[in-house]
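A single protein chain has been omitted; all remaining protein chains appear in their positions.
For clarity, chains are labelled A, B and C in written order, and residue numbers in each chain start from 1.
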Amino acid sequence: MLHDILGWYNYWLIAVLILVGIYGMMAKRNLLKKLMGMNILQVSIILFFLTLSPKEEGSMPVFDAELASTAAGYANPLPQALMLTAIVVGVATTGLALALLVRVHRTFGTLEEDDIMEDLR
Amino acid sequence: MEWLLEMRPVWVLTVTLLATVAILASGRRPNVREAWTIIASIVQLILVASMIPDVVAGEVFEVRLLTLASGFDLVLRTDPLGMVFACVSSVLWVATGIYTIGYMRSLNEKHQTVFYASFALCIFAAVGLAFSGNPLTFFVFYEILTLATYPLVIHKRTEKAIKIGRMYLAYTLTAGLFLLLAVGWSHLIVPEGGPDFAPGGFLSTSFATPLTLTVLFVLFILGVAVKAGLMPVHAWLPAAMIAPTPVSALLHAVAVVKAGVFGVLRVVGYVFGYDTVSEIGMALPLAAVAAFTIIAASVVALTADNLKRRLAYSTVGQLSYVVLGAALLTTAATTGAVMHIANHAFMKITLFFCAGAIYAHLHVEKISDMKGIGRAMPVTMGAFAVGAFGLAGIPPLPGFVSKWWLASGAWQTGDWIFIVVLITSSLLNVLYFFPIIFNAFFRKSERFTVYNEAPVAMSGPILAVAVASIVLGLAPDIGPPFWTFANQVTVALNGGAG
Amino acid sequence: MKWSGLIILVLAGGLLAYSAPDLPAYGDPESPASQHVSPRMIEKGYEETGAKNLVTAVLVDYRSFDTLFEAVVILVAGLGAALVLWPDHRRRDP
Partner (left out) sequence: MTTSNSLAWIIAVPFFAAAVLPMVRRLGKAWVLPTALIGSGAALIFALYAAAIVVGSGEPVRHELGGWEPPWGIELRMDHLSAVMTVLIASLSFLVLVFGRGGMEKRLEGRSHFYYSMYMLFTVGLFGMVLTHDLFNLYVFLEVSSLAGYSLIAVGERASPFAAFRYLILGTLGALLFLLGLGYLYAITGTLNFIDVAERLAPLGDSRAALVALALMLTGFGIKAALFPLHAWLPDSYAYASNLTVAFMAAVGTKVGAYGIFRVLFTIYETGNLQFHMPVVQIMGILAAIAILAGSILAMAQSDLKRMLAYSSVSQIGYVLLGFSMLNANGIMGGVLHIVNHAFMKCCLFLVVGAMMAQVGHRDIRRLSGMGRKMPWVMAAFSLAAISMIGLPPTAGFFSKWYLILGAVDAGSWIFVAVILVSSLLNAAYFFRVLERVYLKREDPAEAALETAVATTSATPVSGSSALAVQPEEALEVREEEAPRPWLGPGTLPATMLAPIGITAISLLALGLGSAWLVENVLRFIVPGGL
């Protein structure tokens, strides 16, 4: 039982982060805070992928003549490569979101969702 | 060249569809527009008539145009039952076409282009229904008919008309859904491919449990019953009287309601077959509903003062004769049902033409205002008398013929109650028609003192259909051979039933 | 909102907790991810792509298509920002 919990500690931590992110996106009424929640979620999922990568006996995935080509000797490079892409995508999303927020602020003079809804009504 | 002749069912449909387009395109020039209606109706009549000898000889034209869906082709087939409906629509389109021109012009109606186009489209759908070779094709034309009649029902564009249009759509679209479900379900039940209409039906207890078949039967009947004006789903029909009278004539005599009863015959005879219907025990309930409708509608008709409304309820009652004939499942009843499709069409269109002429020419709608009107419009009222007595079943008019066969059919089953129903209904018919005629000819009023007959464009068709009704009663084979067709249908349907 | 939010959170948390034991333990060299596709990338990566850094080998060779469109994402975001923030001509007209 204890092993069940401790052996998977990475997932528990990530699950908490995911929940924090989702909470931020749902409950916060300020658009910028929503965006922050989104970022937390992004990061937590990136962390999830990265924790799939390491192996107990493995070094970083850079070819080393001493270790030669033994799969068990290196961490799994694939999730790391994927996450490089995902990070960039996340940054791009955040950038676009900020641009939208600038525009929203210019139009409505506020970033509070409730005020904007009031304005639109 | 042979294939050109083989494809005649398609050409019939093409003509009507092209007429629709041509009418829409020539909306600016009324004379050209009306010419299209006349030309198309005559060409269509010739095409249909040219197929009669072959069908009488037992040949069946079958055209498979394209696949509609999952094994269902778009099948057009001319069997005797379909030919009855096709002949009725084609013959009466010519009469209605000419009459409509007179009517619309004398009332100076608006939106005439849409009117004529929808009219042609209705005929297209009606003939398509008549020739449909399988349930899905039937359904497609059934829905086209619904849509095509909608602009006719709301023709007056008043608040009330729009409201009634909504009601009409609600009824017919809901019915369409039942029919759709029934068609789809029966397709899934039958093991191979899309089932075609066949005498004796394609559904039987070897494919499904009686319970499933019963549910299917109810769904099918619900689907067609709305258009057939079966009570309690008839309410749209009297309401649709808001439409101009030629439309009522079309709705009541030719296209819509006939599509409904035609559908009932198709369902009972060609989807289930007499054997299966009696096996699942649905014949008696259907006959009971029909009998109830016959009596109830006649009673309501008695109370109506508006002439068109009275005719509408008369239609509701008369249609159920056909349903009753189908539900009795006997040879004589089948003959009577098929004959009544044609007979009622001719008689009812006579009556509606008369009502329309009276309204368009003298602007009288209420029966209580028609005292002495026979003096002003003797031809019209004479024709009215023919139609009215015909419906009441007075020999030798056609109504008597169909009633006779229906009663014999009821005798064959031994359900004497239905004979009582038929006789009662005849009496009621007399009760609600006779006062009109009596008042028209034998009462005097200062409103109608001089001879003032409707223009020829109206009175001509009236006279024609009245004469046709008489002929139909005396010699039902002299025009389109309705009698022969009815016998062919009877033989086909009762072949196995005994 | 409060309640539905809470329900969603509990649901999401429950799902994550429910499935966690089925996932490989941290650092497990026997995990499916370490057994199937990646071994070839590690063993042959240097040989096939000539990149000593295996992440680079994956990023710019095995899965270079991803990386190309990662760049496209940047282009999209840049163009998007330009599109959104571009001054509106109509407003500036007197």
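Rule of thumb we're sticking to: contacts are C-beta pairs under 8 Å (C-beta built on N, C-alpha and C of every residue); 3 or more make two chains touch, one makes a residue touch a chain.
Note that the coordinates shown come from a computational prediction; the quantities given were computed from them, not determined experimentally.
Although it is not drawn, the missing chain touches A, B, C when the whole complex is taken into account. Set against the missing chain, the residues B:107, B:144, B:233 or B:470 yield one that touches it, B:144.
The residue from B:10, B:35, B:181 or B:420 that touches the chain not shown here is B:181. When the omitted chain is restored, the residue from B:162, B:235 or B:430 that touches it is B:162.
Touching the omitted chain from chain B are residues 66-70, 139-140, 143-144, 146-147, 154, 157, 162, 165-166, 169-170, 173-174, 176-177, 180-181, 184-185, 187-188.
Listed by residue number, the positions of chain C touching the unshown chain are 15-16, 18-19, 21-24, 31-38, 40-41, 61-66, 69-70, 72-73, 75-77, 79-84, 86-90. Within chain A, the residues in touch with the undisplayed chain are 18, 22, 25, 31, 34-35, 38, 41-42, 45, 48-49, 52, 79, 82, 85-86, 89, 92-93, 96-97, 100-101, 103-104, 107-108, 116, 120-121.
Please note the rule applied: only the chains that are shown with their structure count from here on.
If you average the CA atoms of chain A and of chain B, the two centres end up 70 Å from each other. Note on chain placement: the centre of chain A and the centre of chain C lie 9 Å apart, centres being C-alpha means.
Residues of chain B found to touch two or more other chains are absent. The touching residues of chain A, counted against chain C in their complex, run 4, 7-12, 15, 18-19, 22-23, 26-27, 51-58, 61-63, 69-74, 76-82, 84-85, 88-89, 91-93, 95-96, 99-100, 102-103. Residue ranges of chain C in contact with chain A, taken from their complex: 1-2, 5, 8-9, 12-13, 16-17, 20-21, 23-29, 31, 33-34, 37-39, 41-47, 51-55, 57-59, 62-63, 66-67, 70, 73-74, 76-78, 80-81, 84-85.
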